[in-house]
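What follows is one structure encoded as structure tokens, with my remarks underneath.
Only a single protein chain was left out; the remaining protein chains are all shown in position.
Labels A and B are assigned to the chains in the order they are written; within every chain, residues are numbered from 1.
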Amino acid sequence: MKTREITCIICPSSCRIIVTGDENGIQDIQGYSCNRGIDYGQSEFLAPSRMLTSTIRAEGYVTPLISVRTDKPVPKEQMHSCMKEIHAAVATAPFTIGRVVIENICGTGSNVVLTNC
Amino acid sequence: MNMQADVVIIGAGVVGSAIARELSKYQLNVILLDRNRDIGGYASKCNGGTLSAGHDAPVGSLEAKLTVEANRMYPKILEELEVEHINRGTISVALNKAELVQLNQIRKNAIRNGVLDVETLSGDQCRTLEPMLSEQVCGGLLIPGEISADIFELVYAYVQNAIQNGVRFLRGTKAVRIEMDEKQSRVAAVITEHGRIETRFIINCSAIYADQIARTVGVHDYRNYPRTGQYYLLDKNLPYCPKYIIIPLPTAISRGRLITPTVHGNILIGPSADNGMDREYRSTDKQTLDSVLADCRKMIPALNPRDSITQFTGVRPAKNPKDWFVRAIDSVYGYVEAVGISQGVSAAPAVAVYIREILDDQGLSLRRKEEFNPHRKAFKRFAEMSEDERAEAIRKDPHFGNVICRCETVTEGEIIRVIHEEPSAMSLDAVKRRLRAGMGRCQGGFCSPRVVEILAREFGVPAETICKNEPGSEVLVAIERAK
Partner (left out) sequence: MKAVEYDVAVVGGGPAGLAAAIAAKEGGAEWIVIIERDIRLGGILEQCIHTGFGLTYFGEELSGPEYAWRFIEKVEAMGIHVELKSMVLSIDRDPLVIHAVNTNGTFAIPAKAIVLAMGCRERTRGAIAIPGSRPAGIFTAGTAQRFVNIQNRMVGKRAVILGSGDIGMIMARRLTLEGTEVVAVLEIMSYLAGLTRNRVQCLDDFGIPLYLEHTITEIKGNSRIEGIVAAKVDQNNQPIPGTEFNIDCDTLLLSVGLIPENELSKTVGAEMDSITAGPIVDHNMQTNIPGVFACGNVVHVNDLADNVSRESTLAGRAAARFAMESYRPQASQMVQIKAGKNVRYVVPQKIDLASGEEFVNVYFRVSNPDKCVQIYGAVGEQIFSKKNKPLVNPGEIESLKLSVDEIRAANCSCVCVNAEKQGGVQA
């Protein structure tokens, strides 16, 4: 059983949420001021995930790189391996916003999509 | 490398480059070398930006003689070399009665030195000329002959004109020692880090490193050490910018902390004068900068550090004993030196003539070159062109329509030109010194990413080899993964 202090990022109040639990579930959660805080505290404790934004090498584009991001958050602990995969990849035409350039990155179920065109 | 020359000049600061240009008037095989990739040495590219009249040089000294002479030579030289300058004049101010007495002595010394047009001013007269001067100023000395100039441009112009007239310039070529003949009585060659240059004469103008070269021919009667000077550079168009160069009374080791309106309209405050040991030390520190500002505020109280764009440190070649040595050495035929030249910028053309005469005395045959061309053509900066001139420049080369430095309006066409024209600009600072790109308010924040790419492209090298100035100052690092 672990207890973690999590700073909520949903609104500028930045509540300090104290979550107690383990990988099976949450035992206790305190310090939130709203429901969004509960949700955030729970997900951040059990399965912290992050939207990853980056650039990818682009061939035939107006600049050497084009900006990309994951279309869904990826598990926080997989950010660096996702970056490795992004660094190894190259995007080619057509360059349209939202086009998938890497499918199911690192098996996370998230795709990497272009954010520029 | 194995080369041959009649004369090798060690050091492409203002003295070395002035000598190079002087000797390029004669039918001689001249090589100018510098340890750095860019010209300008240390003191010559980082100083107060003025050509002094010589009024405050030690009376009867070689410095006084050569500075006063040079001041007379400069108008013609600046015109021939098309170097931007403003004939400003200097006001030396006294802040109390004791200083007034000193100032009078300085006036007398000026006249003894041959600077006859100095004029005594009352405190009120000072303030009539310069309304921003403090109420404490109780008197002054006007020295009309002091000139504001872009000193780097002067060195650049000297080197360009010398190269134009046949001098070979070797960059990044450090002179390690001088090789003498078997009898150890005359010069045979200069050994550089890239090879040997056989030569009859060597002129040592390597400023703070001069003593190291001199020792290799057995000359031990002086040593050089760095005297750093910290400066504030303030913005352009400030309401308290003076028209004259404002100087306090000199100290034992320096001219004091000056307020200098530069040729480009900025204000330079400083320098300090701090003797040191490390010849590569270039740091500023708060205490010194604060004291420089405090001293200058005694003369113009409105000076505001918030208007400062940047601060930097220059290095003067101090020498112990401190007098100038412009001489040949009896024991080693062919070795000539111009060392300990402080405020050398102001005296350079006269030093060059003096050195020429020494070479003549030493038996070097000086036959004039008929095809010598004294004129260096300066390119007009895009920032200063009229609308028609700009249109014409772009028509001839569209790169002149691509503005890279927004603060100083410098175009890609100009950057490409200074990269390919000798002495070539190979680094960000070299481009900056030639064109002012990066000297404005944003200090290169906007232009430097673009200039790095232009340098890499024009030299055909990876971007991570591009330096801020000398090797070791690379701006970027290599990406060490799948590229």
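Please note the rule applied: contacts are C-beta pairs under 8 Å (C-beta built on N, C-alpha and C of every residue); 3 or more make two chains touch, one makes a residue touch a chain.
These numbers were taken from a predicted model, which means no experiment stands behind them.
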{"item": "Which residue of B:I86, B:L129, B:L238 or B:C442 touches the chain not shown here", "value": "B:C442"}
{"item": "Residue touching the undisplayed chain, where the options are B:S308, B:Q362 or B:S424", "value": "B:S308"}
{"item": "In chain A, positions touching the absent partner", "value": "7, 9, 12-14, 50-55, 57, 62-65, 67-69, 76, 79-80, 83, 97, 115-117"}
{"item": "Absent chain, residues of chain B that touch it", "value": "233, 280-286, 289, 305, 308-313, 387, 390-391, 394-395, 398-399, 401-403, 406-407, 409, 441-446, 448-449, 452-453, 463-464, 467-481"}
